[in-house]
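All protein chains of the complex are present and in place, except for one that has been dropped.
Letters A and B name the chains as they come in the text, with residue numbers starting at 1 for each one.
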Amino acid sequence: MAILSIVNQNSCEEEFSLREVPLKINGKLVNLQLRPWVSLLDALREYAGLTGTKKGCDHGQCGACTVLCDGERILSCLTLAVMKEDAEITTIEGVGTENELHPLQKAFIAHDAFQCGYCTPGQICSAIGMLNEGKAQNREDVKELMSGNLCRCGANSNIIDAIMEVKNETI
Amino acid sequence: MNNFTYSKASTVQDAVNRVQQGPEAKFVAGGTNLIDLMKYHVITTDALIDVNHVEGYHAIEARGEGGIRLGAFMTNAKTAYHPIIEQQYPLLSRAILAGASAQIRNMATNGGNLLQRTRCYYFYDVNTPCNKREPGSGCSAIGGYNRIMAILGASESCIAVFPSDMCVALAALEAKVNISGPHGDRSLAFTDFHRLPGNTPDIDNNLSHGEIITSIDLPSKGFSDNYSYLKLRDRNSYAFALVSVATALELEDGIVRESRIALGGVAHKPWRSAEGEAFLQGKEATKENFTRVAEIILTGAAGYQYNSFKIELAKRAIVRNCMMALNPETQLPGAQPSR
């Protein structure tokens, strides 16, 4: 994995200096040179080269940047990378294995649960987090608990169909 | 949102010491509102003190005198789904789960929830006058688009509302806020924590710079038999309340022994009415009585050009939510009105 964009050392004052931020991303330890104000989302996309996590609003209002942090779904745009040192981050690139898609990924394809695909990584990471939580009893619960992930293409019913299929299989 | 130092506090004392560094220094826990506001340049800071690693405030513990203590750095989700909260304080659980999204509830902390800033459009837009953001600059909302603004307790300086759902339940449950600061520890009754705007809308609450919320105490009474949280908004989920209601009733043979009714989305703080609750005491739990309570609670409410509907809406919401509290099992996900 490429570590990109190490900023010109001269370009900052000492007190805000770059620090090495160790992040465990998809099972690998990555040391990024970051300033404190770099969000986890930007750290993933611009510094760790993992562009699967998407920026749809940068303000916690769309869910496109959802990743799993120690197994829980969070919004990577509303947290600083430095705040997640040593946490286990899973992004869409770490979902499933090299040889086999995660059941949710398969279900999303089968149910045509996306159109433009931009919200998809966030929807899938969020759905994994939701199934881990184990709080959804039925379709109405799933809809409510997935409402933090917007889909502008209007694939909503297909997304929920895909999640329900996997949820019912794993019970 | 650049040029701040970042450090991790190891203890509450350490955190309090670090935040003394300067008037702009800030604590960060979940960050869901603070980082958002920093990106909009509404809030600037020169030092962020991360309190997530301070141990001892991430759990729920029983208190000797009865009741429980919620750690301030515990997340909203962990709180809402905690068996003690689900079973003994289901109103709190319901209210938390009506707020934000699952992802944000996994990040946001209990202490941070109390410190949310308003969602007033004009507060968020640094290019418009706003007394809360820039004292003395004026209030754009009064003559502007004020659909989401306050109908109770507003002032000529500010008509913003406080956006939390969790706090509406905490107000109803008569929680207590425990605070540590440079001058030691203190506690505030929940209803004394947030302020009305008056002439100083820039001050949301009675926490001083340098002080930190460490925990929230709940008294033993959880109203787990008759409670309901109702949230009315412009979409079914992931939107702030136009009006929300937390209702907790203690009933005996259909007679109200004690009632708590708190409103969200209508004022600069969660709104309670002593007169309304007093009226209900000893009365039959009927729609007629709830309707009269609603009238009492909304006494003095005043709307602006685009939000006068909130007055009638709040009244109806109170009635409906009291009725729902009689059958709490009818509540729907997202605190939507039941069928």
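The criterion applied here is as follows: contacts are C-beta pairs under 8 Å (C-beta built on N, C-alpha and C of every residue); 3 or more make two chains touch, one makes a residue touch a chain.
Following the convention adopted for this analysis, contacts and distances are computed from a predicted model.
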The chain not rendered here carries, per UniProt and among "FAD-dependent oxidoreductase", "Biotin carboxylase", "ABC transporter permease" or "Xanthine dehydrogenase family protein molybdopterin-binding subunit", the name "Xanthine dehydrogenase family protein molybdopterin-binding subunit"
Of the chains on display, those the missing one touches are A, B
Out of A:Asp42, A:Glu72 or A:Glu165, only one touches the absent chain, namely A:Asp42
Hidden partner sits against subunit A at residues 4-5, 7-8, 10-12, 35, 37-38, 42, 45-46, 49-62, 64, 91-93, 95-96, 101, 105, 108-110, 112, 114-121, 124, 140, 142-144, 146-160
Contacts from subunit B to the absent chain lie at residues 1-3, 41, 119, 121-122, 124-125, 127-128, 140, 143-145, 147, 232, 234-240, 242, 309-310, 312-313, 316-317, 319-320, 333-334, 336-337, 339
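Keep in mind that, in the parts below, only the chains that are shown with their structure count from here on.
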The distance between the C-alpha centres of subunit A and subunit B, rounded to whole Å, is 28
Subunit B partner, complex, touching residues on subunit A are 13, 15-16, 35-37, 39, 58-60, 63, 66, 72-75, 78-80, 82-83, 126, 129-130, 133, 135, 140-141, 143-150
In the complex, the residues of subunit B that touch subunit A are 1-6, 28, 30-32, 35-36, 39-40, 48, 50, 52, 77, 81, 100-104, 106-107, 236-238, 332-334
